[in-house]
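Notes follow the structure.
Note that this is a trimmed complex: some chains were dropped, and none of the rest were shifted.
Each chain carries a letter (A and B) given by its place in the written order, and its residues are counted from 1.
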Amino acid sequence: MKLIMAIVQDRDRNKLSHALIEQNFRVTKLSSTGGFLKAGNTTFIIGTDDDRLQEALDIIKHNCKSREQAAPPVSPMGGNVEAYAPYPVEIPVGGATVFVLPVEQFHQF
Amino acid sequence: MKLIMAIVQDRDRNKLSHALIEQNFRVTKLSSTGGFLKAGNTTFIIGTDDDRLQEALDIIKHNCKSREQAAPPVSPMGGNVEAYAPYPVEIPVGGATVFVLPVEQFHQF
């Protein structure tokens, strides 16, 4: 038995939750802030048997992997003219920070 | 020293909190969602000496054990007539998912 603690961006929260539950993983979500991921994020607590650990990690990686996304062009109005980009800019989004912890006992009451 | 992480239904939150504190356990509560327990739930973090671990687990089991509870009969008005049950229905409530984690160091500053 392992306990996975995964901190992911809020934007990936529902997608990851859906994917894990679809594969019968048990998922508890805690609202969190800060961390390497600056924006609001979610801390997933996932209990898994040792032989499904890699599967769970693959699902997290697949759904939350850090990637680039086109941001809408910034308007020069009300902003820094210097920073004005008349073309779409790629900004990094997503990413997951994942701890795998040993579990001494697991109970379901 | 062990760290107990227990996910319980919100309905059992206050009862469990009271019972643990009465026995001098230190309890921290985090609001959480999802998991095997579909409704809103609470994640308890409890630090305990090894020789009181079983006592803490017994308190959690005693206060949160999965059980049946009578639900009020569903009115046929505004609902599915097929699903109408003119007698009280027993629905499962409660339950706790409990992880016991090893602790390498404990500090109280």
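Keep this in mind: a contact is a pair of C-beta atoms (placed from the backbone, for glycine too) under 8 Å apart; a residue touches a chain by one contact, two chains touch by 3 or more.
This one's a predicted model, so the numbers in the text were calculated from it and none came from an experiment.
Of 3 total copies in the complete assembly of this structure file, 2 are presented in place.
Here is the rule we use: only the chains that are shown with their structure count from here on.
When the CA atoms of subunit A are superposed on subunit B, the rotation angle comes to 120 degrees, reported as a multiple of 5.
The centroid of the Cα atoms in subunit A and the matching centroid in subunit B are 26 Å apart. Listed in rising order, the residues of subunit A touching subunit B in the complex are 1, 3, 17, 26-31, 45, 47, 101-109. On the side of subunit B, the complex with subunit A involves touching residues 2, 5, 7, 30-36, 41, 43, 57, 60-61, 64-66, 95-102.
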